[in-house]
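The other protein chains are all here in position, but one chain of the complex has been omitted.
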Amino acid sequence: MGITSRVSLVAAALALGLGAAHAQDKLRIGTEGAYPPFNNLTSDGQLVGFDIDVTRALCEEMKVECEFVTQDWDGIIPALQANRFDAIVASMSITEERLKQVDFSDPYYTNSLVFVAPKSSDLMPDNADGKSIGVQEGTIAAAFAEETYPNADVKGYPSQLEAWADLSNGRLDAVLADFGVQYGWLEEEGKECCEFKGEAVSNDDRIGIAIRKGDTALAERLNAAIAAIRANGKYAEINAKYFPFDIFGE
Amino acid sequence: MEGTAALLAFGPDGWGDELASGVLVTVSLALATLPLGLGAGFAVALAKQSPERSLRMAADIYTTIFRGLPELLTLFLVFYGAQLALQHVVSLVAPGASIEINAFVAGMVALGAVFSAYASEVFLSAFRAIPPGQYEAGDALGLTRWQTMRLVILPQLIRLALPGLSNLWLILVKDTALVSVIGLSDIIRQAGIAARVTREAFLFFGIACLIYLGLAMLSSVAFAWIERRVGRTEPAR
Partner (left out) sequence: MSEAAIQRPPEPPRGWSRQRIAGHVLMALWIAAGIGLVVYLASAYDPDLFARFAPNYLSGLKVTLSLVGLSALLGALLSVPVAWARTAKNPLLAGPAYGFVYFFRGTPLLAQAFLIYYGMGSFRPQLEALGLWVFFRDAWYCALLAFTLNTAAYQAEILRGAVQSVPLGQWEGGAALGLPRWLILRKIVLPQALIVALRPYGNEIVLMIKGSAIVAIITVLDLMGETRRAYSRTFDFQTYLWAAVIYLAIVETLRNIIDRIERRITAHLKR
């Protein structure tokens, strides 16, 4: 074995990162980074958004240092389970199926699913069956679209941004996604082409912070911090920065 | 064109530096995988020539699996599956500890396994092209099997295997594009992010393709150089 192979073996061993559990004063937060205005990567590699600001506020309350780790949506829960980070703050809905894999904190905002389509289109929630609907793979929108519109051509994309891109260039008749994220898009890129179609099709969806099963200590700290920033007005400040309406719901 | 130049600039507004870091990740992944793949491929080739039937069978199963599965699937199996398996093992042995297989290592292992499966075939046909007289001559000179291998066989083997291996290297560089799917920030991933943020998909994916072509050309130059060096050990006739 030459020197190169020895070096790469050592590098591989180090990269495997065998080590004890991480110290308590640092929290690693997993997020997607492709979900504006909740979590998005700017061109200089910075994470911005509602989720990001809320996380920073929570970490300030909990007096811990938070470090963000970006992870593609389809691998975000396995990455949490593999201890790549300690919590997921990525606008993740609390669902039965996910509760089998992870635990959730208290909700930090409420969500509904809504259709967005070109302004000229006459698509409505009740005639969407049979059309082509874009969703992000692995979200509640994807599951909902498949169950509720069995005759529609439901196309799953690796991220929300690609779904909107295909809506803009006419490959899709509509996009079904979270209200907040669609609102953000219609304020920015989607302003000229598209609009909301009809009322929200699915309400009462709670967004929480996902943590590993059994990590009750972290859950309690997060819940306390959420309550604290609701009480001291920090949450309202962040809410106002992104949305003109109350996103917490209830 | 001005807009294009601005988009590709190195700096906080341009995507040039992101693409450059993507190139770095791609090249380092390919270079890190190479020794792993070559070493494993060589070992498997040796195993396939063994008089011992069980060893040959074990090597055959290895190449069947890794040449038969799509590389993307192998990558997912290693990334998600090995992680799961390791976690089970570690929790049995040392609860509380955490092993992380990051995307880079998963890419290395998966691509290295696939590379080694194909490389073993290249090495095997190179071995077959070396006359048995070479081994016998080594024995006659009193060299150990390992010395024969190192001093007599390997130089000839490298020369014979080089074209096949250079082909596999080019395939490896292209296969590294798959790690973009498990979140590693290689050329394709950076191009994809730039494409969807700036809405200039054709520009960025076109540039990504050109970068890969550039890497292919560089590799050809490097291989021509290696071929000249390796060929030089051939005695002048």
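Every chain is named by a letter (A and B) in the order it is written, and numbering of its residues begins at 1.
The criterion applied here is as follows: contacts are C-beta pairs under 8 Å (C-beta built on N, C-alpha and C of every residue); 3 or more make two chains touch, one makes a residue touch a chain.
The structure presented is a predicted model; accordingly, all values stated were derived computationally and were not measured.
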Touch assignment to the omitted chain, from B:L170, B:V197 or B:I226, lands on B:L170
By the document's definition of touch, the residue of B:A5, B:A20 or B:I65 touching the omitted chain is B:I65
Chain B residues touching the chain left out here are 47, 50-59, 61, 64-65, 67-73, 76-77, 80-81, 84, 170, 174-175, 177-178, 180-181, 188, 191-192, 195, 199-202, 205-206, 208-209, 212-213, 216
Note that chain A touches the chain not displayed via residues 74, 77-78, 97, 101, 137-138, 142-143, 155-158, 162, 165-166, 169-171
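Here is the rule we go by: only the chains that are shown with their structure count from here on.
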Whole-Å distance, C-alpha centre of chain A to that of chain B, is 34
So, in the complex, the side of chain A touching chain B is made of residues 1-2, 4-5, 8, 11-12, 15-22, 34, 41, 43-45, 70-72, 75, 78, 81-84, 159, 161-162, 165, 189
Within the complex, chain A is touched by chain B residues 12-15, 18, 32, 35-36, 39, 79-80, 83-84, 87, 96-102, 104-105, 108, 181-183, 193-194, 196-197, 199, 201
